[in-house]
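Only a single protein chain was left out; the remaining protein chains are all shown in position.
Naming follows writing order (A, B and C), and every chain is counted from residue 1.
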């Protein structure tokens, strides 16, 4: 249930609605808007009648929210959410491009790639210190050492860092060293991890699971938001189908679908989403044309030597070309491209 | 096997290579190019040694073609195929937009929509006279009466017509009344129909089956081309997955995949590809950005009264807006948009 | 809409209900049952009120049929349909096993396999004369020559023959030479073919399409039945998924699903359904345990030399072992196994 207050409702009236809701054993979530305040209700046991709340002073209407997701829905909050990552804002007019290596392999590799992607126009640096690998015998990432490298590169190059946490403890480590917590596709329904990320002060990049519906993706985001962290950015990264020409099938219609249902920003990862280097450029442009708020791209200076997923990484030169095309495309979509931050770290 | 002749090979030398191939019990397909002639070989029984042909005069090299599709492959013909549909060329620099109602319902409906889409910039008219419907109790199309309406609208409005044939006999009827034969997704592996279309003088629009791989799509095109009709345009229209936010999952990575493997043009159908009116615009733009040679869009003046698939048809006004956005997007892709023909019917 | 007559309704009363329905511009399909007659209505335009018919003499009730399929539904006909194929009945207590080579390759191959499978206990012979092949360069079957071989083997060995038709004309040829028309997975929604099969006197074996839902399978059957041929046997043969350990994913839950929704018999094809020889036996047993009315199995005396799909054919010896296991399993399912006919051809 969502209670929409009148434009001129007083703080006192709002307080009384909240109290009434809580007296019914439910939780009230006031959402101040630019025009008016709305109050979300969660935990509705049984049938709470809208009329019971509509009779209170200052209430415009009480709307039963039919979708299973609530706080992430457009019904709950009509305006787009803009998420701040170390001063870079995702979800506004400017497209944000996150780039970097799949895995942090060494300081040299990381700083080389970071400089190249910043120069080409990336606003955020990505890089994995903890890698979820299908086989226990594959390179699992450098761990905390990788995080330390990322932090050092972050200072030196001046790009906020997005990196993955694999478990609740990992969130704490990412909080120490980085600017945004990535939750990977395999962990989209790792609810312990989602709840822990929901208690973090850092924004969360939540990737769609390999066979997750949009509803399940939004409900996973709801887990994070419901713990108190409203700063969630979604990411389409391909789903698993019978198709063989790409490693995953990039489902770009997820972008307008999410935009319609939710106020959260959504990026696209054409690197994992296709798994094929030569398809990254066309699918990156297609993502922007479909309405995505940005991209996350794997860049490696020597893809053939990458310790993981080298076949989908592009070289810095290709990335520069991609950024030029994105810059040409952005105005057609009535957008521009977010520049790298100039005063980072703050 | 593909035999590549030297640039200065004489007609006599080419003739002798063809004879040699045929003496081995195989079929030779000379393919004159702008620079040189290549000769495709089909029907290779067992192991034909390249060296047997490379020793002949005028032969540059003999290349074993590994892909199961041959005549539609880039290996066979490196240059893009451009298909002429009543004077409108698909596969060149200009993007071609095909638009019209899902089904022909009446002369009035058809001529109204045709005028509207031509005015907005569509270069070809679509409309179904024979509708493949999941249920025997659904509207199955007006049949030959529908074809007659299309032919009348074609004369009056001046747009070449694309329409579907459901069986070998239907191809003959489409030949009588229209300019391009559409083969629908459900018939992508109706080999009797493919073979009949391969004997037609009309170009063919071949839609990807709901669970077809790119290789299967190209092999279906190979059936048409192998019967002697080289004018095949492919079309991505969504595949079937677990996803629920769209009726089908539009697999835009099929566009760069086909471009890489084949010389045939490829369009995208975002109407069937999403099954949701509100997703047609973003996915149309994404299709162009992914590199498609054009679009096929369902337009209906009264979608809520459409006899089939009304929920995915857009109104003429939305179509005009879509065309404006496509025109803004085309130059970013180094393309322009094909205008409606001015002297049609010829 | 389905009108259920009272047990003691007179022929005169039934006739009057039919007339009333037809006067409303609809088609009436009387279905005499052992206890009572029901009358199906198709072509309902708009809202036909049940009460309009319930007021007629002899009518027990008028039931709106919600499912899009009607004549194949359990609501329409509660009792199991039993289909007679040259004296072999599919859908009764006895499990029917159809076996034979994927493609008819020669008289010798066909008669050898036919004798072996009959001896092992198969009641029907399968074998393809027209093969739908993904590539135009693959063996396409012997055509009418293959049908003649099947007819000769049929006389000699004494097994009714099931063979595939690829197009409307093919149905006529199958009618000349064989006992049951198979419609393959790729043609499940070839509506011209379905309609032609619906006009045949021969029973139809309809295979589920590679990405068809159960509802679409039943609606395809409805096309056949609606043309006047009630003798349809369905067949689960695997659907296309991301899984890689089998060529298709055999969806055995289709068996109880069809049994619940429809009165038509359903077989399972574990050969195509797995595409792997070594999985045919376990999946054949699983099919019977899931409630299938029988099996269709590819058997080849020299699978390694088969002209198509050799990797999924089992040898006669394995087939004998399979039949023994099926015979042990049948009584657990309260069934027995249909013996080969003794007086065939009649």
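Keep this in mind: a contact is a pair of C-beta atoms (placed from the backbone, for glycine too) under 8 Å apart; a residue touches a chain by one contact, two chains touch by 3 or more.
Quantities reported herein were computed from a predicted structural model and do not represent experimental measurements.
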| item | value |
| --- | --- |
| Given C:110, C:239, C:267 or C:337, the one touching the chain that is not displayed | C:239 |
| Listed residues A:24, A:82, A:111 or A:210, member touching the removed chain | A:210 |
| Touch criterion as defined above, residue of B:37, B:213 or B:241 at the omitted chain | B:241 |
| Which of C:18, C:31, C:111 or C:286 contacts the chain that the document leaves out | C:286 |
| Chain A, residues in touch with the chain not shown (by the definition above) | 42-43, 68-70, 132-137, 166-168, 170, 186-187, 189-193, 210-211, 216, 219, 222-223, 226, 240 |
| Interface with the unshown chain - residue positions in chain C | 211, 213-215, 239, 241-246, 249-257, 260, 273-274, 278-279, 282-283, 285-291, 325, 328-329, 332-333 |
| Residues belonging to chain B that touch the chain removed from view | 240-242 |
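One rule holds for everything that comes next: only the chains that are shown with their structure count from here on.
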| item | value |
| --- | --- |
| Separation of mean Cα positions, chain C and chain A [Å, integer] | 50 |
| Distance from the mean Cα position of chain B to that of chain A, given in whole angstrom | 38 |
| Touching two or more other chains - residues of chain C | 240 |
